[in-house]
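In this view, the complex is presented without one of its protein chains, the others remaining in place.
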Amino acid sequence: MDAIILQILNGLDKGSAYALIALGLTLIFGTLGVVNFAHGALFMIGAFCAVTFSRLLSVSHEVAVPGEVDFLGNPMMRDVPYIYDILGEATGAAVIDWAVPLSILFAIPVMIGIGFAMERGLIKHFYKRPHADQILVTFGLAIVLQEVIKYFYGANPIPTPAPSAFTGSFDFGALLGFDPGSIIYPYWRLVYFGFAALIIGAVFAFLQFTTFGMVVRAGMADRETVGLLGINIDKRFTIMFGIAAAVAGLAGVMYTPINSPNYHMGMDFLVLSFVVVVVGGMGSLPGAVAAGFLLGVLESFASMPVVLDTLPGINQIIIYLVAIIILLTRPRGLMGRKGVMED
Amino acid sequence: MLGLNKQDTRLLLLVVILTMAAPFILNPFPEGSAMAQFNAGYPDLMQRFVIFGIFAIGFNILFGLTGYLSFGHAAFLGIGSYAAMWMFKVLGMNVLPALALSVIMSGIFAVFIGYISLRRSGIYFSILTLAFAMMSYSLAYSVLATDMDGPDKQGLLQKGLTGGETGLQLTLQDPRILGQQTTAEGNIPVPSLFGLEMRSAAELNVGDWVFTFSAGYYFAAFVMLLSFYLSIRIFRSPFGLVLKSIKSNQQRLNYTGMNPKPYMLAAFVISGMYAGLAGGLMASMDPLAGPERMFWTASGEVVLMTILGGVGTLIGPVLGAGAIKYMENILSKINSDILHTWFAFLPDGLEDFVVAIIYPFIGKGWHLTLGIIFMLVVIFLPGGLVQGGQKIAGMFRGKKAADEKADGKTTPAE
Partner (left out) sequence: MGILEVKNVGKRFGGLQALSDVNLSIAERSVHAIIGPNGAGKSTLLNCLVGKLIPDTGSVMFDGQSVLGRKPHEINQMGISRVFQTPEIFGDLSVLENMMIPCFAKRDGAFELNAISNVLSQKDVVERAEHMLEEMNMADKRHMTSSSMSRGDKRRLEIGMCLSQEPRLLLLDEPTAGMARADTNNTIDLLKQISEERDITIAIIEHDMHVVFSLSQRITVLAQGTPLVEDTPDNIKGHPKVREAYLGETQTAA
């Protein structure tokens, strides 16, 4: 029992990332009808927003340490971040420590800006081209974006720690009455799951309860009719693209402490997120979220030693296997609507 | 000639001449000159040109004719490589049986994967093929790499069917029942065609120029020419016509009494066999097969090649494969020192500036250049390099490039 709970928990953080990326993918697909292969790159750029922001916070200048000299007799120099000068040493250190969550504030405008630029500059011109062309051009864009990041940040993963307050692990075992230490779960993963749930809730609330969201949902159901009502749907769709980009970006920001970001993380996640979207049902938002968590947890179960002993390597292929089975038995995915991408 | 019309014969002859003369054409700069780094006429790279040419020609039979975008074609490349390696291990080092098994095995897998994937179309088909390829990759990487001999034995299957991360390699213990197990010197023998070693090469020195003629290259080039010829025949055949009609209007085809399913499956299998052949040739040139050959980036690469060259055209995929492999091997070798020597004639400040501008696009950044070129092609030149060439040729002839007005007449609303 405790092992099962542990696996479910372990699946949640990856599942959260899948769900957030898949949510944006399917939002873009449902509204704009575009298959965006560059969505993983947005996730990756989000992660590098966190890297950039923490580097910005740590920009330092040299200060002589009073009373100390090096072996040549020159005064000993020490790097002091500018932020210490502005906020004082204690607050400054705390801000640097909390760089990752604070990066959210930095990432939101950046990601929305990138999203707008992408939609207006590129995607817009591909609405009427075949899906294959959309896949190809966004695939090219993804390559370009990841190479740009690689040029500026190098090819190696960049460790980006969580605030020290969250570095420990939480002992669920003791809480739930199992043996202490049987279910240990890092705090940050809990934070990530909570954050993902919050974002998903916010997106759904936004679509459900605002006029804007209502129009977008109507547009997803039937774009032509909404266009006929004289509503400027294109402008709203641009904004929707910005939001989807921000969701992917934030997913990336908060994921940095779990996995040190590197330039190809976007593609790694994209391939799986596409599978998630297809399993959930193209164009279905709840489907994307459900499938994201479902596949994350499944993957985690498949990695259990017990399972691996009977079915070696199953953890590597479980997601693809499930996707193939679902696509063949339920062509529209778990919750897909009729008529989406069926031509 | 050979059952081709005039135009196709001319194209085939041109390709024959280009491939046969490639060691000269690709080595235009004398050895030791500053431009020598642009020479591509060394066996390793030339072999890759033709092998990836085969891969792309095959991919184009599926994507170019039917419009079905497979994102998992590298699976067949990998299967072909593993199959060839097993022939080398078990039977002997002759490349012909190895290639035969490569084609057969990839064909069998293509029947299975194609039968399932083709039950869906559009993006679902792309995702299904991607999923199958990634499964193959994972299986080759881990599951199929476990010791199948048992712990106390050290036999053929000690590292499983695929050898895992390090890949499948030849060893001195391999039986090679029809050939020699070890060479006279006690080494592992190398792949050969009835004794003609694939790695053997002759050099020709003309002044400062050095031209290398590799047996492996000419063998691979010959196979490529055969594949290219076959693809022309397929393009011009009734089968090819039906495939084009699937891309154009599958509904009409259904109501014209033809069943698109077996046509699609045949195209998928043929295309998979081409990939398997390319994989087998890769193993024949360099006897090693690793799982990374099946990774989705390898599938993406063949998509890039085909689009860049010109999807649906005969010669496009070959050009695309050549262009990308050239960039990968030549562009990536240029570093900032070389750039500085090139622009040394500029004033210092300007020199640094120009180098700084160009630097991100060369060396390790060649992928960036590739991505940008690819995007430009998809946006502005959907017909790829071939279309670009036609446009330029058209401009030289003083004619407007083929702008037959598509659907110029007014079509009344529904």
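Quick notes on this one:
Chains: A and B, in written order; residue numbering restarts at 1 for each.
As a working rule, contacts are C-beta pairs under 8 Å (C-beta built on N, C-alpha and C of every residue); 3 or more make two chains touch, one makes a residue touch a chain.
Remember, predicted model here, so these are calculated numbers, not experimental data.
For the chain that does not appear, the touching partners among the shown chains are B. For the chain missing from the display, the contacting residue among B:33, B:166, B:256 or B:297 is B:256, taking the whole complex into account. Only one residue in the set B:151, B:195 or B:238 touches the chain that does not appear here, and it is B:238. With the whole complex as reference, residues 3-5, 233-234, 236-242, 244-245, 247-249, 251-259, 262-263, 266, 270, 404-409, 411-414 of chain B touch the missing chain.
Everything below uses one rule, namely that only the chains that are shown with their structure count from here on.
If you check the complex, the residues on chain A that touch chain B are 35, 122, 125, 130-133, 135-137, 139-144, 147-148, 150-151, 155, 267, 271, 274-275, 278, 282, 312-313, 316-317, 320-321, 323-324, 327-328, 331, 341-343.
Every residue of chain B that touches chain A in the complex is listed here, in rising order: 67, 69, 116, 119-124, 126-128, 130-132, 134-135, 138-139, 141-143, 146, 296-297, 300, 303, 307, 360, 364-365, 367-368, 370-372, 374-375, 378-379, 382.
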